[in-house]
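Reviewing the structure listed below.
Here the complex is missing a single protein chain, while all its other protein chains stay put.
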Amino acid sequence: MEIKTRQLKRVDIVELHGRVDSNSAAQLEEVFKTLTAEKRLRIVVDMQNLEYISSRGLRALITTLKETRRWNRGDLRLCNIPPRIKSDVFDLTGLTPLFKVFDNSVDAVGSF
Amino acid sequence: MEIKTRQLKRVDIVELHGRVDSNSAAQLEEVFKTLTAEKRLRIVVDMQNLEYISSRGLRALITTLKETRRWNRGDLRLCNIPPRIKSDVFDLTGLTPLFKVFDNSVDAVGSF
Amino acid sequence: MVAKLSVTSEMKNLTAVSDFVTEFARQQSLREEDTFALQVAVDEACANVIDHAYLGRSDGPIRIQCRLSDGEVTVTIVDHGEPFDPRSVPRPDTAAPLEKRQEGGLGLYLMEKLMDSVRFEFDPAHGNRLTMKRKVRREDLPVCTSS
Partner (left out) sequence: MVAKLSVTSEMKNLTAVSDFVTEFARQQSLREEDTFALQVAVDEACANVIDHAYLGRSDGPIRIQCRLSDGEVTVTIVDHGEPFDPRSVPRPDTAAPLEKRQEGGLGLYLMEKLMDSVRFEFDPAHGNRLTMKRKVRREDLPVCTSS
């Protein structure tokens, strides 16, 4: 797994590459914690190159979603979810309606 | 030539496709005028699929650049300039330093 | 065809586990959707063994076996940690709004949804055994290999 982050002026992009398994999910958690600690609460998670994400990875997403939305300060938005992960992870667990999901990173960044 | 515009929350993307020749430059002018009339003054011009741009197209860019920057209200920023257009139009006419130029549309949108 | 892997109960070993499952699926030319289901289910199962059965111990043995026969993959995962009663675990409310949503508790649910059957057996002598099955299809073989 590889996580690339890119800080734009008002938004941070977190790109997930490869497999966010139960082991590497801890790193994802770290990345999110660093962002929220710095009050960078407008986050786009780009899943273009994601192979799969474990339930621990999902937990990091949900925790951070709640954290960013608290007092309407920000949001965590998803883009480029691969179809398999969309159907067999997000839809299956009922997470899809909780997130704002975009087809591409430009729309996701521009949605803030 | 084809111009596609996409309205994001705070930014509008203007995608140029094909040849902005002296004829079609008028349409580009129209698109920019509509945006600035609606006070949509944060504009990203995506040149990914641009084949060439005539001096009348450049004029539309410069006019709109001035208009958006007036009283620091906005800006017109460029991304994905094809190398030939970069070297043989923008660099040659000394326009490059006047614009904020980005490698990709995400960075351009996120720069506002 | 049977493939086996033994690892100790450390999260960092889950990358090797995932590689092992991916390689098994590749060798058996499983379809992308079957491969995906196996990857997720095995990863979740092993993570639970490490977190909940071995409770932080890093030297507990985990034995994983994948077998394909009669168009069905059977995965067994054996550990010697604490037993548990899967019936006592509440399943997540996947329709809950964000405020009511639990942050964890999706692992068991994903295993059950992505596999056709998930069975836990606990035996003080032989350890805990998890058996998961899924009917799979093979990828159509390509007409020729690309260079």
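Per-chain residue numbering starts at 1, and chain names A, B and C are given in the order in which the chains are listed.
FYI, contacts are C-beta pairs under 8 Å (C-beta built on N, C-alpha and C of every residue); 3 or more make two chains touch, one makes a residue touch a chain.
Computed from a predicted model, the values in this text were never measured in an experiment.
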{"item": "Among the chains presented, those that the missing one touches", "value": "B"}
{"item": "Absent-chain contact - pick from B:L65, B:L78 or B:V106", "value": "B:L65"}
{"item": "Touch list for chain B against the chain that is not drawn", "value": "19, 21-24, 26, 52, 54-56, 58-59, 62-63, 65-66, 69, 84, 88-89, 92-95, 98"}
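Keep in mind that, in the parts below, only the chains that are shown with their structure count from here on.
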{"item": "Touch-based graph of the chains, sorted into line, ring, star, complete or other", "value": "line"}
{"item": "Dominant interface by contact count, named by its two chains", "value": "A-C"}
{"item": "Middle chain, criterion being Cα centroid separation", "value": "A"}
{"item": "Distance from the mean Cα position of chain C to that of chain B, given in whole angstrom", "value": "52"}
{"item": "Gap in Å, rounded to a whole number, between the CA centres of chain C and chain A", "value": "24"}
{"item": "Residue list for chain A, restricted to those that touch at least two other chains", "value": "none"}
{"item": "Residues of chain C whose C-beta touches two or more other chains", "value": "none"}
